[in-house]
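What you see is part of a larger complex, with each chain still in position.
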Amino acid sequence: MPIHTETRTLLTIVTEGVVENLLLADLDRLGVRGYTITNARGSGAHGLRDANWDAATNIRVEIICARAQAENLIEFLREHYFANYAMVTFLHEVEVLRPEKF
Amino acid sequence: MQLDPVILFFLFGLAAGLLRSELKLPAALYDSLSIVLLLAIGLKGGEGLAQQALLPLLPQIGAVIVLCLIQTLLAFAILRGPGRFERADAAATAAHYGSVSVATFAVAVAWLAARGIAFEPQMAILLAIMEVPAILLGIILARGIRRETDWGKLGHEAFLGKGVTLLLGGMLIGWIAGPEGLAPIKGVFFDLFKGVLALFLLEMGLIVSRQMVELKRSGPFLIAFGLGMPLCSALLGLGVGTLLGFSTGGLTLLATLAASASYIAVPAAMRLAVPEAKPAISLAASLGVTFPFNILAGIPLYHWLASTVNRG
């Protein structure tokens, strides 16, 4: 018996650790119901962020939601975060169980 | 002159970083050391306050707030005028210099202790107070007084940041417990103070070494600012301290506080409130120039000035 899954969008945001609280408050206001965060380090257009001290930490935030909401979130990030923060966002479709959770 | 071993730890970290050694301190260790240092400074201050009247502190608090605001404005004027920095960068960097560095304060305290020079216990309170005003003024300088700025939230963050919380909490505990109450926890917070500071400065050396790259890019103006600004601020601090009738030790510490520039609380606050400011600039100046200058040359200099003033 094949399991039942539905498709949702997984939005991943890699950004500076310092914005965590601000970003989570924004996500909350935009109706996000769940997210997962891991500590990260990395490199990109804003240079090396090797997590060697507070100002150089990254976080990696994952949000599973409907496609429309993911686009909403991205629109918001583009407006409020893209210009001034080290940030990379990407998305792809995933199959979820218990679709009512997302 | 004999170099204090804690300074040697700083230089060692700096050298290790510049030589690209693989030496790293675990982030949790650095964090833990800073918590112990902040609590120890607070406890020590509170213990002293327990033995004196608190009312005379109010004018002192007012005076150092004014001192911080003047420093911030001065720094902003220099960075905007001769420095030709963008408004946001100038405001954010000015806020760093109008605020204080706990590590610098700790080195100065150790420097005075090694020479048996006493100072007023309320310096820990002034340290906590002086962290905050420049943050708020820096934001105003960057963006004007706008409707949409959430000052409540900003104030909350400024006053309940980790540093201020630990300093004030430690002070309150020290004040309530008093010397005998603190005796059983002396082991961790007082006897180990200098060893903890040494390890902390080792990591500071590593962090500072990473600013050197940025410093090369920023050029001579930022270096000159990083050296000149603390000197101006120290003189302002000496002036205020003299008006307040501080002892030589207290004068030295107030000059050091004024001369010091924040590299923890202010960068984090500015990153959120003035995101268009480039943090690399402020940190290169505050960490790459001013911090080493203060702990290597500034503190003895400020003490010499303080003794001259107090003799005069």
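For reference, chains read A and B in written order, and residue numbers begin at 1 within each chain.
Rule of thumb we're sticking to: a contact is a pair of C-beta atoms (placed from the backbone, for glycine too) under 8 Å apart; a residue touches a chain by one contact, two chains touch by 3 or more.
What you are looking at is a predicted structure, and each value in this text was computed from that prediction instead of being measured.
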Number of copies per protein chain type, counted over the whole file: A x3, B x3
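Criterion: only the chains that are shown with their structure count from here on.
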Considering only the defined contacts, which subunit A positions touch subunit B in the complex? 16, 18-19, 22, 51-55, 83-85
Subunit B residues touching subunit A in their complex are 24, 27, 30, 203, 206-207, 210, 264, 267-268, 271-272, 275-276, 279, 283
